[in-house]
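Just one protein chain is left out here, and the rest sit where they should.
Chain lettering (A and B) follows the sequence in which the chains are written, and residue indices restart at 1 in each chain.
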Amino acid sequence: MRKALAGLTIAFSSAATLLLFAAVLLFVGVIVFRGWPGLAPGLIFGDTRPLDALLLRRQVFDGLFPAMAGTLALVALTMTLAVPAGLATGIYLAEYARGRGKALLSLLFDILAGLPSIVVGLAGLALTIVLHRLFPGRIGPCLLISALALAFLVLPYLVRSVQLALESVPRTLRLTAPALGADKLTTIRAVLLPACLPEIAGGIILAVGRAIEDTAVIMLTGAVASAGVPRSLLAQYEALPFYIYYISGQYADPEELQRGFAAALLLLAMCVVMLVAAQWLARRGSLRRQP
Amino acid sequence: MSRLSPAERALQLTTVCCGLLVAAMLALMLVLAWPLLHSGQLLSLIGGDWQPAAGRYGIAPMLVASLLLAMVAVLLAVPLSLGTAFAAVALAPPLLRSPLMLGVRLMSGIPTVIYGFAAVFALVPLMRQWIGSGSGFTLLTAALVLAVLIAPTMIVFFVGGLRAVPQSYSLAADALGCRPVDKLLYLLLPQAAPAIAAGIVMGLGRALGDTMIGLMLAGNSAIMPESMLSTGRTLTSHIALVIAADFSSMEFKSIFACGIVLYLLTAALVAILRRALPATARP
Partner (left out) sequence: MTTTMNGKIRTESLSFSYGERLLLEDISVEFADQAITAITGPSGTGKSTLLTVFNRLWEEIGGGPLHGQVLLRLEGRWQDIHAPEMPVSTLRRRVGMVFQTPNPLPMSLAANLAFPLKLAGIDDKEEIAARSREALRRVHLLAEVEDRLVSDARLLSGGQQQRLCLARALMLRPEVLLLDEPTSSLDPKACAGIEELLLELKESCAIVLVSHYQDQISRIADQVYLLGERTLLRQR
């Protein structure tokens, strides 16, 4: 009886593992095999000369350039907003907040971490509507609103990585600077944050990966299928994940579909690279921690 | 507490503002959905069907589709994840265990839209053939992909729970000549129950909150689903699809009701999770 249970467990575990990996490899394989041929010189810039496109002298209509530029602008803006807020919040939660205040704040950030991204996008849209009523005709769904909403979406990742890293600094290191007369803020700035740098960098990269791939937030707050390179913070824009979603339902010809697969492959590669980098940094941090 | 310097005040202010924004989101959605809630239609909103032409804005079909899809996905994902976690913790050859976990972590980094995109062209035609009628865009199609999507999240929780046994117990079992599978079944598994429950709740949360898989694969018709083989529209998809409507229409206001429902569901799951697992035990 015991023996049969052991055998069953091993069979079940092997089957489950193989099935899961086979399923993921199937999906990834489809993207790689059908996307690979599309990685041609014209993929990004189409028929336009790359230099003309980069200098914004000419619009690219049949390439991924506008979507990539949109995603780049979006992620850069998102992180500019999210990193300072995430750092400040993580530092405050780890080093200052105590008791009930801390419990309430971490409950709120746990809720935020669990919220569906479409709900965060919806909140961004709600903000747009309010702003639209205040400044009629000036503000609609746009790059800035998307970045605000995305920053909010990735905030918990940043807060958590900063907070966890700070809270795991060993006590000997933590007391060194105060014993020499440093005040709390100086200790944080000069000793604790430098000691946590790899983990914080890992958290930031994780957040970038999350911001690059998110589709639900941006489809509610300003991403569109055709807008060209983003011209201003208050303009609509194209983005790589939205482009992939759009192509899946709306492709007109095999060429467009091919470009969709190639775009999916590019996005997949970016996210995997980000994840590997984040893992590596986190591991380096925990190794350095050991005495 | 000693007095805070201006810089420390700024840290505090940022934190409190970010925290308040989380609560403000709910308030904002309540305000925007108010005309619907106010008119005493709460019950018909939650329980009714979706007939905008007839002035009926019920979200019941979407609520049912969401719950159905999420639960089936979790049902499919639990055995997959549990088996993989067993392998990663005890059953796979020792040299394979850490590459296995690396694989799982990589899976968790694959963008959702990529899964959706691949499935539209790889899985949907298979489903169409297998069912024999219809488009192949069904709740089951979405559930299969969603199961794969949420598995890494669950595995990380399961593995954390299974590994929580103190090293000395584990060594003691090894010294008694315990095989890995016996150690797993009689030592690791019994004490991992809370973490396994937490992982399932976490997976359910991710499945309920996902937008792209349902939107791209489930067919999106706003009718009460009859089975997993019919098409359906989730709450999240509903928000994404109605967005194009006129900002001042009742139709548009109903998506804020969907947002509120999703917000409250998530908050409830977070509360359950915090009760089940202390913060330190969360991966």
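Worth a mention:
The definition used in the following text is that contacts are C-beta pairs under 8 Å (C-beta built on N, C-alpha and C of every residue); 3 or more make two chains touch, one makes a residue touch a chain.
Quick caveat, the model's predicted, so the values are computed rather than measured.
Here is the thing to keep in mind: the chain we left out touches A in the whole complex. Remark: the omitted chain is touched by one listed residue; of A:V191, A:I204, A:V229 or A:L267 this is A:V191. The chain omitted from view is touched by exactly one of A:A182, A:L257 or A:V272, namely A:A182. Summary of contacts with the chain left out: across A:L54, A:L173, A:L234 or A:A269, the touching residue is A:L173.
Along chain A, the points of touch with the absent chain fall at residues 171-183, 186, 190-191, 194-195, 288, 291.
In this text, only the chains that are shown with their structure count from here on.
Between chain A and chain B the centroid-to-centroid distance comes to 18 Å (mean Cα coordinates, whole Å). Only residues 1, 4-5, 7-8, 10-12, 14-16, 18-19, 21-23, 25, 28-29, 32, 79-84, 86-87, 91-92, 100, 102-103, 105-122, 145, 148, 151, 179, 181-182, 184-185, 205, 208-212, 215-216, 236, 239-240, 243, 247, 255-256, 259, 262-263, 266-267, 269-270, 273-274, 279 of chain B touch chain A when the two sit together in their complex.
Residue ranges of chain A in contact with chain B, taken from their complex: 2, 5-6, 9-10, 12-17, 19-21, 23-24, 26-28, 30-31, 34, 84-85, 88-89, 91-93, 96-98, 104-123, 125-127, 129-130, 132, 152, 155, 159, 183-185, 209, 212-213, 215-216, 219-220, 241, 244-245, 247-249, 260-261, 264, 267-268, 271-272, 274-276, 279.
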